[in-house]
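A short write-up of the structure that comes next.
A single protein chain has been omitted from the complex, and every remaining protein chain is retained in its original position.
Order of writing sets the chain letters: A, B and C. Residues in each chain are counted from 1.
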Amino acid sequence: MITVSEKVRFAETDAMGVVHHANYLRWFEMGRVEYLRRAGVFLNDLMSDGILFPITDVSSKYIMSAKFDDDIVIETTMRQFTRVKMIFSYRVIRAKDEAVLAIGKTQNVFTNASGQVTRLPLSYYEKLAAYCKDDVAKNKA
Amino acid sequence: MITVSEKVRFAETDAMGVVHHANYLRWFEMGRVEYLRRAGVFLNDLMSDGILFPITDVSSKYIMSAKFDDDIVIETTMRQFTRVKMIFSYRVIRAKDEAVLAIGKTQNVFTNASGQVTRLPLSYYEKLAAYCKDDVAKNKA
Amino acid sequence: MITVSEKVRFAETDAMGVVHHANYLRWFEMGRVEYLRRAGVFLNDLMSDGILFPITDVSSKYIMSAKFDDDIVIETTMRQFTRVKMIFSYRVIRAKDEAVLAIGKTQNVFTNASGQVTRLPLSYYEKLAAYCKDDVAKNKA
Partner (left out) sequence: MITVSEKVRFAETDAMGVVHHANYLRWFEMGRVEYLRRAGVFLNDLMSDGILFPITDVSSKYIMSAKFDDDIVIETTMRQFTRVKMIFSYRVIRAKDEAVLAIGKTQNVFTNASGQVTRLPLSYYEKLAAYCKDDVAKNKA
């Protein structure tokens, strides 16, 4: 599990005075990108190698509203990882009182530039498999 | 079931050359807002009456990517409706070939301005209940 | 001058209860895209031909706030057009009372995929020059 700390932007709010629910998906993405970065896998390298990683499934449960200027922590955990897909889960925590604002889950698949599902090259796979081993093991336990 | 027709905006795309997945949640919202409008329920009136309607759950399955300039149709159906919550489902269709690009589901609850769950006033409830009756009946069948 | 009609989306608002100012730039873009489309110039074709059209300058003056559910009209006019750049101006009008909400101006240049300024191929140039002739003439008058 890795964490990313952010401060809620004004532009992320809506007329109900809280963060618009679609923006949590961007936060999940930031957690996911950072997870891969720490494993040594850079999305720019994947794209240069003609590998895309579209989201196929997303779900989110909203518990309390994030507000402008809140300090938040995005927790990201790999749940399943194979050469064709990644499943991550997320928790968005409000820093000041550790309230859980939202929990979420996403699935990405690996495709080529034409959108056909492909297998992640071993050079990437091995780095990421080593990095997420403990996360995935806990998930199975 | 109601439909809303849109053309994909350039600003909705991302560096993978397709619509960013978070934007489908905005499309679902447009469908939901239009559904309520056709039932005679206006979100501005609800907000003036101190009633908010935060999303508590969202899920989306992405089947094919929407691209810039695609004509899309957002189908919106009420699945469950009570005085405390609304569950809607959605399909995003590509107009030119009727391909289903994404399907989704959301739940809203009604709250007061302090975020406590509240019951939708009868004046709103009755309009919307009458409008969505057939949708909800089909769902139960 | 061409017009595009839109309804303000809830996701376009912010915690001040009005449309976030950055979203007007997306509306300008929608006007610009539609202008080009009516001239027979499709951005997808340009991109397939390796021609990009980055914005180099934008300015906007905000007069009154657009709000959720407002019907708006985006007026788009070509001001200058050469084989290396396009200058457009915009007015965002509230439909119900024709109030001018914002006025804006943008400049795009044409570049190749590496970002070097390039000349728009004649096939595109001629279509667009014919289409915008009157707009540009009025601007010089």
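The rule is short, and it goes like this: a contact is a pair of C-beta atoms (placed from the backbone, for glycine too) under 8 Å apart; a residue touches a chain by one contact, two chains touch by 3 or more.
Please read all numbers here as calculations on a predicted model, not as lab measurements.
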Touch criterion as defined above, residue of C:Val18, C:Val33, C:Val92 or C:Cys132 at the omitted chain: C:Val18
Touching the absent chain when the full complex is considered, from C:Phe42, C:Tyr62 or C:Tyr125: C:Tyr62
Those residues of chain C which, in the complete complex, touch the missing chain: 15-16, 18, 21-23, 25-26, 29, 47, 52, 54-65, 115
Residues of chain B (touch criterion as defined above) contacting the omitted chain: 10-11, 13-15, 17-18, 20, 22, 67-68
Positions on chain A where the hidden chain makes contact: 9-11, 26, 29-30, 33, 42-44, 67-69
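Everything that follows uses one rule, which is that only the chains that are shown with their structure count from here on.
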Where chain A and chain B are represented by their mean Cα positions, the distance between them in whole Å: 24
Euclidean distance of C-alpha centroids - chain B vs chain C, Å: 29
Junction residues of chain C, two or more chains touched: 10-11, 67-68
